[in-house]
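Pasting in a structure now, in structure tokens, and then I'll have a few things to ask.
Yeah, one chain of the complex is gone here, protein chain that is, but the others are all in their spots.
What follows is chain A.
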Amino acid sequence: MITLSGVRKEYSGEVAIGPVDLRIPRGGVTALVGPNGAGKSTLLTMTGRLLGLDAGVIEIAGHDVARTPSKDLAKVVSVLRQENHFVTRLTVRQLVAFGRFPHSRGRLTAADEEVVSRAIDFLDLGGLENRYLDQLSGGQRQRAYVAMVLSQETEYVLLDEPLNNLDMRHSAQMMRHLRRVAEELERTVVVVLHDINFAGHYADRICAVKDGAVVEFGTPEEIMTGEVLTRVFETPVTVVDGPRGPLAVYY
């Protein structure tokens, strides 16, 4: 379980986040949604200890992220930011292997290599593992990054807008991968999503963030209503029954 209690982050003057109190249960896919600048990514990055808090406590499976040594935390939670631009030329396999760093400190054992191979296969990167990252398409590269955090074998996986810059096919594919991560590998996936319909279809829980506060938390059925979404996104939203579940129409 991830618990945020009284979490605050202050930016220059007016912009502030929190205080946020939130409990994300173990297992499944939890989607963070909300308007631009609501603080979704900030909450996720703070949970992944990439950003410090100004007040409050965040605990992941009982570990206080501010106090637990970073290298111990790296075996509990992995976090992937939205922008990943590497100047280093690494192959897919070399990159994914760095996910084993918390366990191996760089010297890979045969067991580590096997975990790496599994993560690569899990994201269908088998044929690409010796290609350099700069030779891949955006969708393939994104999958390689996800494979890296998977090979870290952490119970909790936090992803900041993994669908950014992906087309329809690759977005749907990525979400199916994340569902499998939650179901087959029994990890807890927390993901910031931009498109509410992806959240409605693939997530088990949706957390709506607005103006630096959590305004809604519930199952897709509870959140995917015209009334709730209109309030969260401050734009008229109608929810219709699509062939595969509710669809938010906002244009």
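Please note the rule applied: contacts are C-beta pairs under 8 Å (C-beta built on N, C-alpha and C of every residue); 3 or more make two chains touch, one makes a residue touch a chain; residues count from 1.
Heads up, the rule we're going with is that contacts and distances are computed from a predicted model.
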| item | value |
| --- | --- |
| Identity of the absent chain, which is to be given by its UniProt protein name, from "3-oxoacyl-(Acyl-carrier-protein) synthase", "Aminomethyltransferase", "NAD(P) transhydrogenase subunit beta" or "Iron chelate uptake ABC transporter family permease subunit" | "Iron chelate uptake ABC transporter family permease subunit" |
| Per the touch definition above, residue among A:N84, A:Q173 or A:N197 touching the missing chain | A:N84 |
| Candidate in contact with the missing chain, chosen from A:I60, A:L73, A:V192 or A:A248 | A:L73 |
| Residue among A:Q94, A:Q140, A:Q173 or A:N197 touching the omitted chain | A:Q94 |
| Hidden partner chain, touching residue among A:T3, A:S117, A:Q140 or A:T230 | A:S117 |
| Missing-chain contacts mapped onto chain A | 48-50, 69-75, 78-81, 84, 86-91, 93-95, 97-99, 101-102, 105-108, 110, 113-114, 117, 126, 129-130, 132, 134, 149, 152 |
